[in-house]
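Only one protein chain is missing; all other protein chains are in place.
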Amino acid sequence: MRKNWIGIPALMILLLLPSLSVAQGDDEILTPVAEEQLEEPDPGLDVPGAVTVQDKDNDAGDNLLVSFELPANTEGIFAYNVYRRVAGELGEEAWNLVEVIPAEELPEFIDGYDPEYPISTGVLYEYRVASTTVDGEEFFGPIFEAGIVSKGEIYHTGKTKVLIAGGLFIFLIFYYFGKAQRGAKMYLRPIAGIEAIDEAIGRATEMGKPVLYVPGLSGIADVATIASLTILGRVAKKIALYQTPLIVPNRDPIVFTVAEEVVKQAYLEAGRPDAYDPDSVFFLTTSQFAFVAGVNGMMMREKPATNFYLGMFWAESLLLAETGSLSGAIQIAGTDAVTQLPFFITTCDYTLIGEELYAASAYLGREPKQIGALKGQDACKAIIMSFITVALIFGIIDVVANTHILDWLRDLVTTPIIE
Amino acid sequence: MYETIGIWVGALFTLAIYSFLYKENPIYRLAEHLVVGISAGYGMAITYQITVKPRLIDPLLSGDHWILLIPGILGILYITRFIPRISWLSRYPIGFYMGTSMGVYFPLTMKANVLRQLEGAMVPLYQSGMAWYEVTGNIIMILGTLAALIYFFFSKPHKGLFFGTGSKIGIWVIMVGFGATFGFTVMGRISLLIGRIQYLLGDWLHVIE
Amino acid sequence: MNIWGKMLNIDRRWIFLGIGVVSIVPFFINFGMPVRTTREVESIYEYVDELGSDNAIFISFDFAPGTQAENMPMSVAVMRHAFYNDVPVFMTANYPLHHGMMLAAMDYVFNPTTEGFYEDVDFEDWRELREAGVTAKDELVEAWENQGNQLPDGATGWVFEGRDYAALGYAPVFSLVILGLTVSIETQYPVDAHGNSTGEMPMLQEHKSLREVDLALTSSGSGACVWWVTFAREKIGLPIAFGLTAVMATDYFPYLQSGQVIGQMGGLRGAAEYEVLLAENGITPSTDKAFVGMDVQSAAHLLIILLIVMGNIAFFAGGFHKKTLLKGGR
Partner (left out) sequence: MKRTVPLMIVMVGGILMILQYFIPHQISQTVFAYYTDWTPIIVAFALVLGVGSLTRIHSHKIRRKAKNWQYSYAVLIPLFGMPVLAHIWPVSLSGGMESPSIFHFTFMHVQVSIQATMFSLLAFYIASAAFRAFRAKSALATVLLLSAVVVMLGQVPIGELLGRWLPETGLWILRYPNLAAKRAIMLGVGFGMLATNLKIIFGVERNWLGGTGK
């Protein structure tokens, strides 16, 4: 485990305390249990020495790190069989073969992965290791009692970087929440797609044709869907004022219920609850391409004047947008799906790229906290950019001066693949 | 026989969908409505089969998993939406789902979208054995990432040397990326058509192997 | 409207017709354009090539019939490569439909009409040998042939169900299944797709969990491939190879770059490359379906580029670049 995260010391020390207290000093060389020597070691094959057992860090208390000393003379040894039993149990059948380690490999392994012989938290075990010949003949070493028992940790030391980054992020967002609520003026740059929304609704009104709004194909827990529903609220409010028909097909049943609520509420806020058509927001089907078949058919029959595709989309993006363009609609799209953006860009009139979609809900709402959050996100991007810039400079220094300082910087943000 | 009829039915519906390329027509309309109904009905049947029955009903009937009543009741609260007076109860399961999902995603997003990407952007410019275009590529990648990030700054006007030029380069980089993705995708889309042609000409008509 | 204007606003149906035609013709007239291999695919090939009968791999069929044209040849190619080297193959599917794809892939590889097919031996048929403790591949083949079985003409070799492959198939909530596989394969799949008890399979006795497996190839038409990275790679460090549809391929370059996957095959081309590597090294007698598909690709790409070029000629020759017409964004 790497521990070179110099930088935000105070927060870290705080976080490390609990982990250090559980991580330290859990290993101990075991004392042989003398009474039970099961087999005479054959002078022909030397037997392994002391077995060391440590508690594994960052687990739920179901793993032990086991290692043993290799015999002085490894000649003729093909592999080592490691046996384990619960301390106190007697008899040959209490022993379970938990690992076979080939002679050329390191004499250590993590015990507890074999589902047939799991390790229980707080249970004391005994180990013994046998040298085996190619034919499987075993020569047992002495029995050792594990000096420790496995226990679960309350903090995962390998996740500290995520914790620090998360903590920093939360701090920045809340800082800007506060700032925004205290009334600090915050600038927001214009986004073309957002400004076009009103114009597009106006066009539908003039033409007397409906507006189609697809809130993405993903579920309610998808951030893109949440952003889309916020925008839907604003769009529906405008539409309620203009009395233009609205069509909102949904693929996810939960999104459907929320969308229905949002639209109903928008009509209420616009002062036109009577104009709300309960059939305007509806569920179609959960199947992706059946959904597209339905929406495409609707587009060619109803010929909406304006299509909104905001939210999460997959391969259907182009099917929807190209059919929409064929039907002659003005189209505004927005998604955080990187793969689908090119298709919206090429076929729609305006496209909100990635984060712009999320930002749009803050733009339309103009709530101080939402704008504060945007500001906080910008601050985070600035931090990321400074990291990348420093990395670039270090990279140049590395090339010129033949040093390795970039590796050091990378290690600060590297998260382990195996946790 | 079963398979043969199946392939014929499949082929006819395939043609029904392709007829949409010419224009919207009653055959397409029928296929469209059918597939909506079938897929929604299929969704219901399969959800009962692989979720509700094995995960809720069977364990409850077996008698010793009473704790599952909690998700069961939360689930049933959705259905209060049909009763306007207590429809607000449906917010409880939505709340549970929203809250827990947001919590699960938070650290994972931090790791995958932020830390991993940041790590990926910190590449050594040159290592022995790298060709010149790889080195240039690395430099372009780093500078491109920076520029595109500038484009996503919302709280600063895109004017001046840093934010103005930066965001302009940023949108260029983004467009190059989009063009590449588009070009790259063409292949996959044609493959889908190849799959259908193999079905029509091979499985159905047997004119190709 | 002048001719250029007409060309720019050509009825889309002509374009549709053109695509239809160029996609059908190459099936009847083979061009056989050469395919050059890339390092993303070579790295998978080399990795699999290093493996032997002590190792094992997973092939996960994570695609539906929709992307079959791309994903199927990849799975088939890696499967044949593994069989050639006697590497046991576990096969899974993350969705009921994908289960059918797994069965179709096996049908193809074991079918005598396929060039260089493998002769499949059912789990029950070699029970006797298994129970006698003959499970090592070479011994098994020898003993099997001593029983009077003969390898059919044109077959590349024998494959024994339970020794060379296990068709595990679909299990619900597959992301959690992968998580469970890191602990035990048998608890996740007590029986395989054919109803055989997996506990009796020599390959499961030798490879109890994903920790004892050397590679998982996910041939995927959806984001499900990431499950393998999240739940197997990140958790226990299992090497993962991606077989992706062409569309997904760019998206997953970061995984390749960060070393989370050992290689990836992108779309029909990736599959064709693997087929070329197999054929060049004599592992299969010839290239396969993906290679033929590449001719269609060439023709269709050319047509699209031709369309783009014609569109631009018309755009400039007609003087449309001077006016702002034709809606369409940035």
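In this document, chain identifiers A, B and C correspond to the written order of the chains, with residue numbering beginning at 1 in each.
Just so it is clear, contacts are C-beta pairs under 8 Å (C-beta built on N, C-alpha and C of every residue); 3 or more make two chains touch, one makes a residue touch a chain.
In this text, all values refer to a predicted model and were calculated from it rather than measured experimentally.
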Left-out chain, listing which of the shown chains it touches: A, B, C
Residue among A:A50, A:L70, A:L124 or A:L319 that touches the chain left out of view: A:L319
Option touching the unshown chain, where A:N58, A:T244 or A:T415 are the choices: A:N58
Omitted-chain contact residue, chosen from B:P71, B:P157 or B:G202: B:P71
Contacts of subunit B with the absent chain, listed as residue ranges: 2, 5-7, 9-11, 13-14, 16-18, 20-21, 29-31, 33-49, 51-52, 55-56, 67-68, 70-72, 74-76, 78-79, 81-82, 88, 91-110, 112-114, 117-118, 120-121, 133, 137-138, 140-145, 147-149, 151-152, 170-187, 189-190, 192-193, 195-196, 199
Residue ranges of subunit A at the interface with the undisplayed chain: 58-62, 121, 152-156, 159, 162-163, 166, 169-170, 173, 177, 219-220, 223, 226-227, 229-230, 233, 250, 252-254, 256-258, 260-262, 264-265, 268, 278-279, 282-290, 292-293, 301, 315, 318-319, 321-323, 325, 336, 338, 341, 343, 345-347, 353-355, 357-359, 361, 369-370, 373-374, 376-377, 380-381, 384
Those residues of subunit C which, in the complete complex, touch the missing chain: 10, 12, 15-16, 18-20, 23, 33-36, 38, 64-68, 97, 100, 173, 176, 246, 250-251, 253-254, 257, 269, 294-295, 297-298, 300-305, 307-308, 311-312, 315-316, 321, 326, 328, 330
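Quick note on the criterion: only the chains that are shown with their structure count from here on.
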Path length in the contact graph (subunit A to subunit B, fewest steps): 1
Selected interface, A-C versus B-C, where C-beta contact pairs are more numerous: B-C
Centre-to-centre distance between subunit B and subunit A (centres being mean Cα positions), rounded to whole Å: 16
Centroid distance [mean C-alpha coordinates] between subunit C and subunit A, Å: 26
Shared interface positions of subunit B, touching two or more other chains: 116, 119, 181, 185
Sites on subunit A at which at least two other chains make contact: 289, 338-339, 345-346
Subunit A residues within the subunit B interface of the complex: 159, 161-162, 165-166, 169, 186-189, 191, 220-221, 254, 257-258, 284-287, 289-291, 293-294, 296-297, 300-301, 338-339, 341-343, 345-346, 353-356, 359, 374-375, 377-378, 381, 384-385, 387-389, 391-392, 395-396, 398-399, 406, 409-410, 413-415
Subunit A residues touching subunit C - in the complex, by the definition given at the top: 113-116, 289, 315, 326, 330, 338-339, 345-351, 417-419
Residues of subunit B that touch subunit A when the two form their complex: 17, 20, 23-24, 28-29, 31-33, 35-40, 42-43, 78, 81, 90, 94, 97-98, 101-102, 105-107, 110-111, 114-116, 118-119, 121-126, 142-143, 145-146, 149-150, 152-158, 174-175, 178-179, 181-182, 185
